[in-house]
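My questions will all concern the structure given below.
The other protein chains are all here in position, but one chain of the complex has been omitted.
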Amino acid sequence: MEEEIKCGILQGEVLLKSYYVINAEILEGRLSSPVGMVTDGIRINEFRITTPVSLVKLSTGFKEQIKLYVDLQLCSDDERRILANAKSGTILMQAPDLEVSLQGNKHLLFIGDSGVLQAFPAILALARSGGQVEVYSMHRMGKAALNALRSYVKRMDFPLRSIRGGGDRSIAHILEAQTVGTRIMAFCDWSDYSRIKHIARRIGYSNMEIQGIGIGEKDERVFCARCYQMQHKPHESEIICMQCGIPLVISNHYSPRLEAYMGYVNVN
Amino acid sequence: MFDSNIKVRVAEVAEETPLVRSFKLVPVEGELPRFSAGAHITTYLQTDNKLLERHYSLTGNPKYSDSYRIAVRRSDTSRGGSAFWHSQVKVGDEMEISQPKNHLPLSFEAKHHILIAAGIGITPFMAMMADLKEAGKSFELHYAAASAEYCPFYSFILSHYGKQAHFYFSSEQQRMFTLLMWNQPVGSHVYFCGPEGLITQFKHSAQSYGYPDSSIHFELFTPPVTGPCYPFEVMLTKSKIALHVPEDRSLLDVLLDKGIKAPYSCKIGGCGSCEVEVEEGEVDHRDFFLSEQDKKKRNVMIACVSRAKSKRVSIHL
Partner (left out) sequence: MDKAALHRMEIKAAPLLERFPFPFQADSYRYSNNSRALVPPVCTDLTPEYFEEIGGKRKLLERYPERTFQAFPHTVEAQWEIMAMLMNELAAVHSDYFKLDKQGVQWTFYNRLLDEKSTFVFGDLSTLPYEPLDFIGRHVQEDLIYLQQRDGDLYMDAGQLCFPANWSLAFDLGMTYLQFHSPVPIYSDSGLAEKVRGFLLRMEAGKPWTRLNWTLNVGPRLDTSPEAFGEWGVGRFGLNLENVGEIMHLRAEDQRLFQIPGSNGVLFSIHTHLLPFDQLINNKTWADRFCKVLEDLPDPIAEYKGFLSYKPLLIEYLKQHI
């Protein structure tokens, strides 16, 4: 669990009421991708923040600068205090475990409630890189999150649209109208991300043209080797098949077609 | 000995243009294997002093394999192959060919196929268009040639694929611009076949227009021109043999001369069959098979075209 990246804090401030943003410069280590997320948190001076941090790399001049974003609503009181006092010093963090590439000429961003924090760095990076961007808010976004997103996007002069009715057809309609060079970025919960991926693949986008950060619990499934019944994957590694009653051991073998993990019959 | 090669007889010879001849090949006995669109065969031509191996795309409809059709352009810079086909080969002649191999298959997931050809580069697309039309798939052809007279398969294409075909005749000042790839619907794949310059130009444009590498397909008929060649030494670490590769020979040539059973197929750096593991030395990559990642991460080289930057390389053979 060694921290690979060391940054020097330049300044920090509250953004749109519920987010905190820190400007820092990279002192040691390097970021392979311009936009990413460190899900386990970061170390600010001697303190540790365990909430996820999203970041964007801004190469300006001699040293590379980055902007780090934290959702204050996910922080404990202690963590909020640490952030408020972080005007100088050192940040240590692991390399981002989730990364977003900025290749492509046009980007469509699909942003849900839970993904606003992760979307900010991408929006900023895309604004600076100068390509065409369209931002879509997923159906039924919370008011606060939607307002924050609206304010941020307005600064970048991108259009922010909502998806009519939120259904698959509306999403397909948007995706079908695009030309080659368009990339899809999703920052939302896993089920929405999965939906968008399916629709996009059906229309003809390759895997490389679709990326995103899925937030929250992933609803994963287990395939019973004996009766082929699909069922919810719990945290435990052993379950009883809900259809045939046989005990199963959940393996790591995943089928992208069935979207499930293999559950082998357990005879022990 | 089990020879996978096929004995064929030339059943027909036709002048497609003043420079291009097409040949219909039928099996001497038995049946020809089926082939997939984009496939080519290697023809083995016995000239006075040596055996020539030349690759030609199969131009027929893959649905039918009672015969194979190829088209050969008489080249001014011929290394003997096309000259032989044009001056020596006639109806009734027998020769050996390889089984079909495909280094330019159609994409399965593409929603729209954009075929871009120049000159004799049209050949693999003839089979592809037959396939695509049969399957009701969406495609367009962009085909550059000197003029209608010097455009192989011009009338065939007009009558079968008139709706999808766009011609660019240089004699009429028509140029095929890379812009034709711009604003194409999502799920479009591009395919290039023609001179190296055309392929390089279109490949770079496609990448800048945002086509992911997996949507860009191409086949070269001749090895890419990649600068002056210098001799180098090679050490085979497994067989403990040291060899010298002169500037006018490839590593693969030298290995085969020595009787080493090195695998190979296209011999122009496109298929990866002759890939060897490099243990020491710096490789001068001149192929178009390995990805940039491969070149950086894996210690391999394509023996038929790549050379050494250092004085020697050690390979695991």
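In this document, chain identifiers A and B correspond to the written order of the chains, with residue numbering beginning at 1 in each.
The criterion applied here is as follows: a residue touches a chain if its C-beta (ideal position, glycine included) is under 8 Å from a C-beta of that chain, and two chains touch if they have at least 3 such contacts.
Model, not experiment: these values are computed from the prediction.
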Check your understanding: Which listed residue, B:P62, B:G119 or B:P223, touches the chain dropped from view?
Key -> B:P62
Review point. Of B:V8, B:L25 or B:A39, which residue touches the hidden chain?
Key: B:A39
Check your understanding: Which listed residue (A:V14, A:M242 or A:L258) would be found touching the missing chain in the intact complex?
Key -> A:L258
Practice item. Pick out which of B:G81, B:P100, B:G210 or B:G281 touches the chain that's been left out of the picture. Key: B:P100
Revision key, fill the gap. Given B:L198, B:C271 or B:A303, the correct residue touching the omitted chain is B:C271
Revision key, fill the gap. Listed in rising order, the subunit A residues that touch the chain left out are 223, 225-226, 228, 246, 251-258, 262, 264-265, 267
Review point. Where does subunit B touch the missing chain, residue by residue?
Key: 2, 4-5, 33-36, 39, 62, 65, 98-102, 105, 107-109, 214, 265, 271-273, 275
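Note that in this section only the chains that are shown with their structure count from here on.
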Revision key, fill the gap. The distance between the C-alpha centres of subunit A and subunit B, rounded to whole Å, is 43
Review point. What residues on subunit A touch subunit B, complex-wise?
Key: 103-106, 175-176, 178-183, 203-206, 208-209
Point to revise | Touching residues on subunit B, where the partner in the complex is subunit A | key: 109-112, 181-188, 209-215
